[in-house]
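Note that one protein chain is taken out, while the other chains of the complex remain in position.
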């Protein structure tokens, strides 16, 4: 799949924001005043930036409101609804934390649950797509959730949670890659099934339908070298989870947390880039790209 | 759940439909042009049209973009930069026509042969030929010489009609169909429709082609023959059928010259037919054992035995024929290696032909009467049909290979019988019924007769007493005696060399001779720009009539911009290349469904205007005024023979005339009313056996297709060829030059022969191990398609397809490029693997490559950077043999360009190759830059 910067930014940033909101909502740490302003502000800024980035991906952002209508069936619609619901439900809790020195725990808990489901919904947008076998796996929401929670915990200064989160995330990432590498084959789709000619012999694309490129190829067919991918996986794993975890094991300082955060974000950007770039869409079978 | 949106289910497709004829290729399908607010919005096939019955190919549906092409010329152009640069100045029509008249008028008065007029695949040959005849130049022809004259000439000489677009398989009844060397052909849609019919009926299709793509991909059986060997394969099938006695003797006796006795007397008559005093060929009557005139009533012509006269035995043609092909030289085992086809497969195909022809014979309960007056209660057919095109004809052994194929068809009795091959009117028409070629020119006078025709012996050659050719293309000379379509591909080379003489003005209409229709393209561009010591051009003047900014336009001194096919009148005439079907005669028109929005004029009207300015007979009245106001007027009022004009339908003032009749001022209106075409059905009893069918012959006379009944027999043994052989053996007044004698004796065999192509014979297979071919993409027409934004997305590059063996042997991987080298040149292009390919063959698409700057394309377009022409590898002459002579790369009989004789070797291009070669400097575009993006939707009034 085409690793669109808007989508990479969106999933990483809004994931972080909603992850932070989960912790802020749960009230394990209940900042008030300026601290609350900064943390809630950060969470809203991150989710907002993510959503704006996502809007860049739309052909008709002016019609974005229509995306709130299909929550019954569409994960993308659910995500939109849940994201807004989260932000709305959290708003009084946040305001109260900032201005009244005390949150509204019920709303906070509700908001945390909503934030969690928002992250899940985001992940499900990808995980539901059977045509992209690498995504169509339970590890996809796990990675999304853990990334958001670990990153959120880091932002929220929940060092222990963040540490465990990072460790869990590293395992989840590895599991996602290992499973992902098998998924295409496991999906059962091949040039043979795509054309229905598999029983006749070995099927190979002879001539594509057009000599140039098209939307499908740009959007859905992106070939990353295996060696390249391997290197990037190591970078994602190291920066996104292991280095932050290591830093969190050391005596905590603002600097180490900040470095851990930067590493985590950088690592997650790489992970997300790979998430898209490595994912093969079965449509590639029609273009001899597999 | 919300309600479903309301979809407008019945939008009005247009405000108005105008029915005309497609011109995205020469197939001439009927189209419905949907107009919205006076603009062309959508084009679909016309369901009533005899050619396409509503279907339309990709090109046809994309016609709208051809019509809107940014490459359309906008006004007459006068060259201001050097030739080939593309630097022009737009001028007025007055000036353009004055320039042309100023060049041509003096030539006509002094040396009309210094004016050469050659035209491409237009459908105005009856107009342009007539015009050139009136001008008086011998140098006119259309494109057939580089196209498929082998096919046309072999068909007409052998059976009075040919494949090409002049005949068709009996698609509704055929049970076995053999397709030789066809990628697309002129009958584009009819062939596809026919194949669809065969498939729907489950009939068997056998594709004989080195490449399994397109039609051959859907063939039930594929014979991946080695190029240039079809003749051998076909004669091996003949060998098998003869050996098994699976031939239609009845048919051979009744309808062919198989029983004709061949004179065996040593001397000038040897090998000619034994004739009676009246000159009639003779046969042996089995009842009396005596030689009698072939058409004597009540005889039983013998095929087996001859007659002895004065101690010499004169044997029937069939004896010669059977003895030749029964020879073990033609046994499947003997030819298998050379043809690249296992012997068992050849035997199986022969057996299948025999089985279907004779075990699945079909009978129509349709009485008919033959030319001998005999009535037949039924029509018996052999449901084996064959079709072939340039894959067999574009070789230097193509004429004889096509003859061999017709021999095969005739031996099993499947020509003009149900289930077999059928002629389309105006065919059948034997060579005798065609004119002879003419070239006698006199300053200020018309030519002595039509330019092209069918020579019946050396006496009809167009040569001077010293054997030098009269025509600039050397057509109908000893080099190419039966060049029935002329040799367009030689014109520029000969004019440049001043051989046989120099010319002054070259006029090209609708032919991209500076590019894809020339052999040796790079050199041709040099010839067009080559200068004499005084700085004048070797070919002094070039006029080009084109509608688009093609490569050729850049080499013209004067450009006459044509309209597009939706902006003009055209006439698809029975005098030319009509649209008939086997069971109907038909013709059609184009008419201006929209007015041109540029300062362009229909070429035919311009030609008539030029004719008036030159005072050409037939074009001016006594007082010098124009006889025809424009082409539409000519179509309506011109008469070629009394009562016969360009259009056959609705003649006579009341529109009752079919084929014959006086001009009708409403004729074009009647055509438009009827959807742009006219048809007239062949009567049921005249549908088959047409050459011998009395009803057909009478009908054809009544319809103006011919002026008298002309039944004839098929020429299995082709006597005119023997006459040329005799000349080469030293008999007769006209003697060929010595260096051509051996070649003429070998090639002009009166019975089909196979010999290796000249290139194969001369090439070291170790040095050039591969055959290189081009194929027509179904979605492009020659060079026209690339200016079409829809079509160019389908084919914008020319990958070279190579077999898996070559792929592996040269270590190719995806994205690699290859260099192809022929004895004559080198090209570099991207490479791709294809398994379904003869292992000694590589190929790419024809005419996709473009010169940079042409066709209003961006100079970085893939057509210029990722594509090339194989034409750069093909020379119009064979490599020197060391005899001091240069031999043409053409069929020795017809002069047909031997495009597919090409042999090459392949190398992997160095890594990092990203640009095709040769890369010519860009030409300046004479038209404004094309728009970047398009998203055009025409809003209708409705």
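Each chain gets a letter, A and B, in the order it is written, and its residues are counted from 1.
Keep this in mind: contacts are C-beta pairs under 8 Å (C-beta built on N, C-alpha and C of every residue); 3 or more make two chains touch, one makes a residue touch a chain.
Quick note on the criterion: contacts and distances are computed from a predicted model.
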Hidden chain of the complex, named as in its UniProt record, picked from "ATP phosphoribosyltransferase regulatory subunit", "Transport permease protein", "Cytochrome c oxidase subunit 2" or "4Fe-4S dicluster domain-containing protein": "4Fe-4S dicluster domain-containing protein"
Selected from A:91, A:131 or A:229 as touching the chain missing from the view: A:131
Contact with the hidden chain (one of B:22, B:55, B:272 or B:571): B:55
Residue of B:78, B:204, B:376 or B:670 touching the missing chain in the full complex: B:204
Omitted-chain contact residue, chosen from B:789, B:806 or B:906: B:789
Chain not shown, touching residues in chain A: 1, 57-61, 63-64, 66-70, 72-77, 80, 125, 128-132, 187-189, 191, 193-197, 200-210, 212-216, 219-220, 281-283, 286-287
Hidden partner chain, residues of chain B it touches: 1-2, 4-5, 7-13, 34, 36, 41-45, 47, 52, 54-62, 64, 70, 188-189, 192-193, 195-197, 199-200, 202, 204, 206, 212-222, 224, 240-246, 249-250, 253, 286, 300, 302-305, 322, 326, 345, 347-352, 354-355, 358-359, 778-779, 787, 789-794, 796, 834-836, 856-858, 860-862, 865, 930-938
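Everything that follows uses one rule, which is that only the chains that are shown with their structure count from here on.
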Complex interface listing, chain A residues touching chain B: 69, 206, 209-212
Chain A-touching residues of chain B, taken from the complex the two chains share: 2, 793-797, 832, 834, 862, 866
